[in-house]
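Notes to accompany the following structure.
For this depiction, one protein chain was excluded, whereas all remaining protein chains were kept in their positions.
Chain lettering (A and B) follows the sequence in which the chains are written, and residue indices restart at 1 in each chain.
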Amino acid sequence: MNAVFTARNLVIGALLVFLALLPIYVVATGQFFPLTLFTRIVILALAATSLNLILGYGGMVSFGHAAYLGVGGYVVGILAKEGITSGFAQWPLALAVCALFALVVGALCLRTRGVYFIMITLAFAQMIYYVAVGLDRYGGDDGLTIYRRSQFAGLIDLSGKVQFYYLCLALLLAAIWIVSRLVNSRFGMVIRGSRSNDRRMRAIGFPIFRYRLAGFVIAGMMCGLAGALLANHTDFISPAVMHWTRSGDLIVMIVLGGVGSLFGPLIGAVTLLMLEEGLSRVTEYWQIIVGPLLLFIVVYAHGGIDGILASLHRG
Amino acid sequence: MRDEVILLIEQCLNGLQFGLLLFLLAAGLTLVFGIMDLVNLAHGSFYMLGAYFAATFAALTESFVLGAVLALVATFVVGMAVELIAVRKLYGRDHLDHVLGTFGLILFFNELVRLVWGPAGMNLPLPPFLSTSIEILPDVYYPTYRIAIIVVALAVALLLYIVVMRTRVGMLIRAGASNREMVGALGINIRLLYTLVFGVGAALAGLAGLIQAPILTAQIGMGENILIVALVVIIIGGIGSIRGAFIAAIFVGLVDTIGRAFLPEVFRMVMTPAAASALAPALSSMLIYLLMAVVLVLRPQGLFPVDGK
Partner (left out) sequence: MLQIRDLTKRFGGVLASDGISLEVPVGELHAIIGPNGAGKSTLIGQLAGEISPEKGQIFFNGCDITRLPTHRRSALGLARSFQITSLFLDFTVLDNVALAVQAHAGHSFRFWQPARKEAKLRGPARAALARVGLESRADVICANLSHGEHRQLEIAMALATAPCMLVLDEPMAGMGPDESARMIALLGELKGEQTILLIEHDMDAVFRLADRITVMVDGRVIACGTPDVIRADAEVRQAYLGVHKARHHG
């Protein structure tokens, strides 16, 4: 059927096949750098996917989402330092702490709208950043080295690069699937309706605060999982992971890929990180290009890459 | 006089000084938001540029004051240029677009500064007449420069007050972005107004930056951290309100400075020294955010919200 083989679907399909087969190439050639790069890309794509749920679909521009990367990572790091290396203990706790944090911050932030909301999420994320900097016992500004990755009683060995990569990829795909179910469910309709016209939502009788808060918590937990993965990937966690400019990066990934599209965050993550890799080989000052590029995209290419692909189909 | 009291006085003055500095930053932010409905995250970049310009011009002219004045003019011009080239295209768009667009500007300016001035920071040495200390109370000395900061910032605040309260432009500022019809009715060229306001906002940020430079040196990325504090100030004060920005800025400045100075003391009185030294740094950083959270619970629109927002 013509509709299936759209440009957009082809690109996504090709990307997924590439991601699935990458380890084979890497093992064959013995060059592990691409695998390291793409593990990082997949993990950040997971974080971006979680943000897309509330930002892309829910219209909540949270500029503090990287905080959950940090919280999830620090739970793993702190527990590891204190001798608890079982992933079965660390990861659920990471999710729980993120859920709690999202609940409290969300309850405060979601009472505001628009610009206030953006600024307040930013401020709270920076607060957590400073708390982490102040944690002398756990490295403070210098960060915390993780000497042993999360142990899963032999089920999977996270130190194995290929195994770890596939775990991250599987979790990313699971997350995208979960998001796809969420956004089409009743809950998703409320979130999306609130983005479209929240005044109307209230008029027809929805108490939208509680649903937005639920979305906020779910997104926070998902991002916390990405944080746990990131901590394992780099064997290290530091406050820099949750600096507000990192939250900005996540938003950039979403907008690049296409706001409110399922695979947009993945496309955006791949694009942004490959762009950074590529540009940084050309010049040390690559950010000087990314900056105006962002501005350009915002002003002219509103729907991101996904939008461009979709318009090709409509042609 | 007892040491603790002297310390308290010093910290209060420091807090006042910090607060006034925050006001300079916050005023520009809230002005731009109030009139153009634009979130400008790159405001911190003007802060940074002000510091670098001042260091450069002061070295070139071998005069601190001349360097400062030139830096202000330069920042004002850069601000207007940015408005004309980039920011103008963002008006009327989604706040997400503002955030992203200005975020792109931050990246650009940080790299630009690195390209032009190098990765190491720059020093801005004080002239002899500002490096002294004044005896403010019997046997209590306070740096002249810090007093100068307070005086200058208060003068600027007063100037802003006069403009906002007594001129036609000021009426616009108080009325807020919702009254564009009023702009037309007053016969003011709106595009020119926007460019000028943006430039003034940038200049205020630049002033704050160059004031801080002798104390903290000019560094890449120095704008980002203080920008967040400025955001907290305008959230507490109410976005769009200059009066709110002033009161909130002083408040935040005092809470932050006095909190950091005395919280470890207070903690040591109620818990073990080990716990105190572990918790105190983290919690002192959190103080102003906790303050913001309290204000949000009690009054989500801020202390002095501009009507109609």
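Definition applied: contacts are C-beta pairs under 8 Å (C-beta built on N, C-alpha and C of every residue); 3 or more make two chains touch, one makes a residue touch a chain.
What you are looking at is a predicted structure, and each value in this text was computed from that prediction instead of being measured.
Partner chains of the missing chain, restricted to those shown and counted over the full complex, are A. In the complete assembly, the contact with the undisplayed chain comes from A:M189, out of A:L37, A:I156, A:M189 or A:A301.
When the missing chain is restored to the complex, the residue among A:Q31, A:S159 or A:N197 that touches it is A:N197.
Those residues of subunit A that touch the chain absent from the view are 181-182, 184-190, 192-193, 196-197, 199-208, 211, 214.
One rule holds in what follows: only the chains that are shown with their structure count from here on.
Inter-chain spacing, taken between the CA centroids of subunit A and subunit B, is 31 Å. Against subunit A, the residues of subunit B that register as touching in their complex are 33, 39, 86, 89-90, 93, 95-97, 99-101, 103-112, 114-115, 224-225, 228, 231-232, 234-235, 239, 277-278, 281-286, 289, 292-293, 296-297, 300-301. Interface residues of subunit A facing subunit B in the complex, by the touch rule stated above, are 55, 61, 63, 108-109, 111-112, 114-116, 118-120, 122-124, 126-127, 130-131, 133-137, 244-245, 248, 251-252, 255, 259, 285-288, 290-295, 297-299.
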